[in-house]
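Just one protein chain is left out here, and the rest sit where they should.
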Amino acid sequence: MSAINWFKYAAPQTFYPLAGRLIPWLYVIATLLALAGIYISFVIAPTDFQQGEAYRIIFVHVPAAWMSMVIYLAMAFWAAIGLVFNTRLSSMMAQALAPTGALFTLLALVTGSLWGRPTWGTWWVWDARLTSELILLFLYIGFIALRASIDSPQRADRATAVLAIVGAVNVPIIYFSVRWWNTLHQGASINMSSAPKMAVTMLTGMLIMALASWVYSIAVTFVRVRCIILERERHAGWVRQLEEVKS
Amino acid sequence: MQWNSWSEFLAMGGYAGYVWGSFGLTLLVIICEVFALRLRRRKAIARVKQLQSWSDQGLEYQE
Partner (left out) sequence: MKLRYKRASLIGAAIVAVALAVTLILSAFRSNIVFFYTPTQVANGEVPKDASFRIGGMVVEHSLERQPDGLTVHFVVTDTVKHIPVSYQGILPDLFKEGKGVVAQGVLDLEGRFIASNVLAKHDENYMPPEAAEALKRAKAAEATQTPGTAGSKS
């Protein structure tokens, strides 16, 4: 039973209206969460004992860095599903996730640079954490460029899927780089094995900002996947019957 | 609440450029992405409409 349902939702014509109904709500939730997160970041969260106010960059830097990795894993997952089951929507999902992932990676790198300058004393160093995150940006760009260079969407799906899956090994490298090697970048403040190394209000602010980033990412991915559906299925009868096309 | 005045809040303990730069850039990227997607959707719909009108007129189209 459930398998039938899954494949039903895997069809673009079922997913398109469903995503369309969800998008406004996702935008609203993301905005509310971001407003709450910003309020905590600047009003409730106290000054840090060693970094002063400069640490407040954490409220955008860490969520952006998390999203850069999570979105890559999601992208590789959908690409792999598309490759194995030949489901159109899965490959479209992977395609839709890439630009948002690339933007979050860019934000993580730039906000990290803006944070490193006043605290470490440098905009950039070639340590394992920073270098592997930069490689992630190149993987995203490679994924997008490879798709753009192949005319046939189906062949592009397969080629980019291989790249996405192979590149996924970089994600654990980024995550564990601060433990495996000597890096200038500090270790993780939050991990599974120990209590968070942050004051509660700071942690709350960061987690709410991370949640806002999640919801935002889902929202824009849905918007983009709907665009991709319109672009790739433009000859399909059901697309021609859509309200937005007929009016 | 650790801010005694607006100017103190805006100064961010001397890190104003870095802190506001990070938040401002993030906001800018988000606005750009949402706007770019709106544009892409409009274009995609226009494209489908055009194809539809061509086939309504019985025209053969090539891409």
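Per-chain numbering from 1; labels A and B assigned in written order.
Assume a residue touches a chain if its C-beta (ideal position, glycine included) is under 8 Å from a C-beta of that chain, and two chains touch if they have at least 3 such contacts.
If you're wondering where the values come from, they're calculated on a predicted model, not measured in any experiment.
Peer 1: Considering the full assembly, with which of the depicted chains is the omitted chain in contact?
Peer 2: It touches the following shown chains in the full complex: A.
Peer 1: Specify the residue from the set A:96, A:198 or A:218 that touches the hidden chain.
Peer 2: Of the candidates A:96, A:198 or A:218, A:198 is in touch with the missing chain.
Peer 1: Which residue from A:165, A:211 or A:236 sits in contact with the chain not drawn here?
Peer 2: From the options A:165, A:211 or A:236, the contact with the absent chain belongs to A:165.
Peer 1: Residues of subunit A in contact with the chain that isn't shown?
Peer 2: Contacting residues on subunit A, toward the hidden partner: 46-51, 54-55, 58, 80, 83-86, 118-122, 125-128, 162, 165-166, 168-169, 173, 180-184, 186-189, 197-199, 202.
The rule is simple: only the chains that are shown with their structure count from here on.
Peer 1: As a quick test, compute the distance in whole Å between the mean CA positions of subunit A and subunit B.
Peer 2: One centre to the other, that is 16 Å.
Peer 1: Please output the residues of subunit A touching subunit B within their complex, sorted ascending.
Peer 2: Interface residues on the subunit A side: 38, 42-44, 46-47, 52-54, 56-57, 59-61, 64, 99-100, 103, 106-107, 110-111, 114-115, 117-118, 216, 220, 223-224, 226-227, 230-231, 234-235, 239-240, 242, 244-245.
Peer 1: Sort out for me which residues of subunit B touch subunit A in the complex.
Peer 2: Those residues of subunit B that touch subunit A are 1-3, 9, 12-15, 18-19, 21-23, 25-26, 29-30, 33-34, 37, 40-41, 44-45, 47-49, 51-52.
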